[in-house]
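One chain of protein is taken out of this complex; the other chains stay put.
Chains here go by letter, A, B and C, matching the order in which they are written, and residues are numbered from 1 within each.
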Amino acid sequence: MFRWNNDYNQGAHPAILQALQQTNQYAYAGYGLDEWCDKGSLAIKKYLGRTDVDIHFLIGGTQTNYTLISHALRPWQSAVCADCGHINVHETGALEHVGLKILTAPAKDGKLTAEALHAIIAAYRSSNTKEHITEPKLVYLSSPSELGTVYAKSELLAIKHECLQNDLLLFIDGARLGYGLGAKGNDVDLKTVASLADAFYIGGTKCGALFGEALVIVNDALKKHFRASMKQNGGMLAKGWLLGLQFYTLFADGLYFEITKKADEQADRIRDALIKKGIPLCPENRTNQIFASLDAEQEKILAQGHIFEQEGYDPDGRKIVRFCTSWSTDETAVDALIADIESL
Amino acid sequence: MFRWNNDYNQGAHPAILQALQQTNQYAYAGYGLDEWCDKGSLAIKKYLGRTDVDIHFLIGGTQTNYTLISHALRPWQSAVCADCGHINVHETGALEHVGLKILTAPAKDGKLTAEALHAIIAAYRSSNTKEHITEPKLVYLSSPSELGTVYAKSELLAIKHECLQNDLLLFIDGARLGYGLGAKGNDVDLKTVASLADAFYIGGTKCGALFGEALVIVNDALKKHFRASMKQNGGMLAKGWLLGLQFYTLFADGLYFEITKKADEQADRIRDALIKKGIPLCPENRTNQIFASLDAEQEKILAQGHIFEQEGYDPDGRKIVRFCTSWSTDETAVDALIADIESL
Amino acid sequence: MFRWNNDYNQGAHPAILQALQQTNQYAYAGYGLDEWCDKGSLAIKKYLGRTDVDIHFLIGGTQTNYTLISHALRPWQSAVCADCGHINVHETGALEHVGLKILTAPAKDGKLTAEALHAIIAAYRSSNTKEHITEPKLVYLSSPSELGTVYAKSELLAIKHECLQNDLLLFIDGARLGYGLGAKGNDVDLKTVASLADAFYIGGTKCGALFGEALVIVNDALKKHFRASMKQNGGMLAKGWLLGLQFYTLFADGLYFEITKKADEQADRIRDALIKKGIPLCPENRTNQIFASLDAEQEKILAQGHIFEQEGYDPDGRKIVRFCTSWSTDETAVDALIADIESL
Partner (left out) sequence: MFRWNNDYNQGAHPAILQALQQTNQYAYAGYGLDEWCDKGSLAIKKYLGRTDVDIHFLIGGTQTNYTLISHALRPWQSAVCADCGHINVHETGALEHVGLKILTAPAKDGKLTAEALHAIIAAYRSSNTKEHITEPKLVYLSSPSELGTVYAKSELLAIKHECLQNDLLLFIDGARLGYGLGAKGNDVDLKTVASLADAFYIGGTKCGALFGEALVIVNDALKKHFRASMKQNGGMLAKGWLLGLQFYTLFADGLYFEITKKADEQADRIRDALIKKGIPLCPENRTNQIFASLDAEQEKILAQGHIFEQEGYDPDGRKIVRFCTSWSTDETAVDALIADIESL
């Protein structure tokens, strides 16, 4: 039985366990004020091509999202996201729990469009009772999105343009950023992300680490007191070096890019097999998440050897399922899945 | 240079790293719905002598405190704690951040007393404008306390009596619970804790784990929807089995009790040396945290070979410092510290 | 120039000012614990045909909405409403500000439908990751709605059925309740409202009072500690008798019903004139708010003698405007408006 249901079902890349082992006998300063956090930050900054950013290591995605957004916004302001955005539909109202409203726009293939964003901003700006509504002040987007699609550079530029014209912040959820960077056709690199986002995070949990997200704060206005917000929101790990060390291991020599790219390639192999069989992708993407519509017979057969996730139904009533590859995906597992697809 | 400044400056007990290594190649269900969380829970329940409790694994103490308390209370209710309580003075207002007020009582040796609790409850009950004040509804206490003191069974019983008389919940922060259980003279075991508290947690971060706290919910009324509160408060680890596995490792064969007891014994050796030198303990306790008043000369000498924490000043103007032992404390380091104390 | 832009642009029914005058020399207990609040409650209960409800007098609608809802819900729960619901679009995120998420359903003529509600509940119930989403627990609806439409008894029964089947609370915002009760064709009376809603409020601000909303709590589970929630949310008026007195004046002899019904009748006269001219109503309703599509010429002419509100555009690009009648509408003003409509 092969598990494809998600990309966080295995521990960590062996190099990370090794690093934990090698440092286990040493004592470090607490709460992220240690040398590994410094080294991890430096290793990431090298890929950003700049040192004028603050990097903080948090534990998980939900936590990172609501901590950063609630640090950035005032009570009368709100975050804009696609209706399928993770903060809107999969975080148990965490952002509202700390007092902030989300304004949602219809997504296109899982992505927020500049047009939809523009409409939300325009509605606010043209209102003559602004004090009765919240001020859209921050754009949240995830790339890859919840549907595995990646924002093209042109799409990010169009969104950024709206942000600049209207004084909104841009925050990018990169829980699966590695898989976006490694995707075929992707034209965005870390430097570009850092040049566009006021803050973004580089996901570790789903990309080789045991756990951890590296939040990069680019906008100076968001930097001060962020560690207080981390502590207040339960996001400051006592043994913070465990996070720094993991990101150092992933970024010192580019391991992060290597393993996520490989996962994308394996996903492409599976996608090719699906396409060849005429199985619809919904939507098509080039990252590690594959969404496909299966008929009942196909699903039944594949379920004999593979665990995958149910995602609802397509307009024709066929089941949408998700297969994820990840940094830990074994090539022989992919071979097996492809063989089973070909046999359909 | 030996580090005594805190009890969370080293990774994890070797058995834990070994367990991570051995399971790293296997895939597990996410979000704590895996077999290791089950096994970890069962291992703990064995020591509780009961199975009718819910056990959840969270990442850190602050998070566990505010998640449980905000899950338990309604907006018009408040938590009562000693003025030096961790939720009041070291969590950046995390509980207030999610909307709840703390009522504080003067501590005695770091502990809340039943008398002080009674006074707070009585003030509420005798008020004829109750709707203008918050209802004290939950008692928070940490044992060992922030000053390393342990609540005696009689003290807990007196506090519980107040709770029962006045319909308050009792929540015990056990970030250092292991060191309390292992302390000389302690008359409280896990079964007793579970018989008194509506909820409590067994600290892992400071007691041998890489990170993690095992929250035990005893009161049925607090059980439902707790996983939603965990997610909402950023406390649900994607790879939840990493927590379950660690607690399984610590509790399957009693390792937790063994390593924390040993740390207490090492602390007792240091305390004996201090007492012999006439150095005041403030307050005296039998757990892994040693608070001592040093004069300038003593501090200077000890600082040459040891890192310890500054905690303020005693009434005579001498510096109060903290030495912590932990599960990772090396006996030879203790020997060295004792030798240096004896040389003062 | 006649003002039709809203229904809260004049002080109070003369009987209310008279009552204020007559009581001004007497001293009363504070915070709503006075005889006028008692009398106001009794007067309302007479029309409810029951005494087993709690009635609280708050100052305004937004305040009443978020105070009741946040009193009723737990952090992991959410309120369901139509996408145009007042709590969603006109209260500056007040409900989110106190920590709660809103789930929205597409409205039909400004109203929530049982079908749309069912879909939201079904999505939650069928989810196998419930802890990642909020639990829909309370239905908010306003009747008359923001578009002046009134829920028929059958519509309320269908919504109530969903609530009962799925353990949701039903809360009705009655900021304009009087205009709903008095509307032609309305088949819901106060007894029916009280038999269906767990809580609802009878609007005073827009229906003859200087200010004030009478919140009726029917469900016993919501009654306790509500005054604490009022105080905590800034909704407890020091001189509470000012509210009780106003509602006593409105309900002692049915003045409330009389003046709102008259306003509906005046609105019907205006609607008739619009219909006769072929001016579309959008949507049609029988309460005090008239929404009509005007072309540029029509708008220009009417604007010469009348102030009305801009509400956006209809699909054909014509401007949607709102005319409100109210308890204070003068018949001669209506005559003038009708004459101007007829002249178009």
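As a working rule, a residue touches a chain if its C-beta (ideal position, glycine included) is under 8 Å from a C-beta of that chain, and two chains touch if they have at least 3 such contacts.
All figures in this text were calculated on a predicted structure; none of them were measured in a lab.
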Candidate in contact with the missing chain, chosen from C:210, C:255, C:275 or C:344: C:210
Selected residue (touches chain absent from view) among A:68, A:181 or A:236: A:236
From A:125, A:191, A:225 or A:276, residue that would touch the chain that is not displayed: A:225
Subunit B, residues in touch with the chain not shown (by the definition above): 75-76, 78, 89-93, 96-102, 129, 131-134
Hidden partner chain, residues of subunit C it touches: 3, 6, 8-12, 14, 17, 20-21, 23-30, 59-63, 66-67, 91-94, 97-98, 205-206, 210-211, 228, 231-239, 242, 328
Contact set of subunit A toward the excluded chain (per top definition): 31, 70-71, 74-76, 98-99, 129-132, 134-135, 225, 227-232, 236
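The rule we apply is simple: only the chains that are shown with their structure count from here on.
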Target subunit C, source subunit A, minimum contact steps: 1
Homomeric contact subunit B-subunit C: same or different residue positions, threshold half: same
Farthest-lying chain, centroid of Cα atoms versus that of subunit C: B
Centre-to-centre distance between subunit C and subunit A (centres being mean Cα positions), rounded to whole Å: 42
Mean-CA-position distance for subunit B and subunit A (Å): 34
Residue list for subunit C, restricted to those that touch at least two other chains: 75-76, 98-99, 129, 131-132, 134
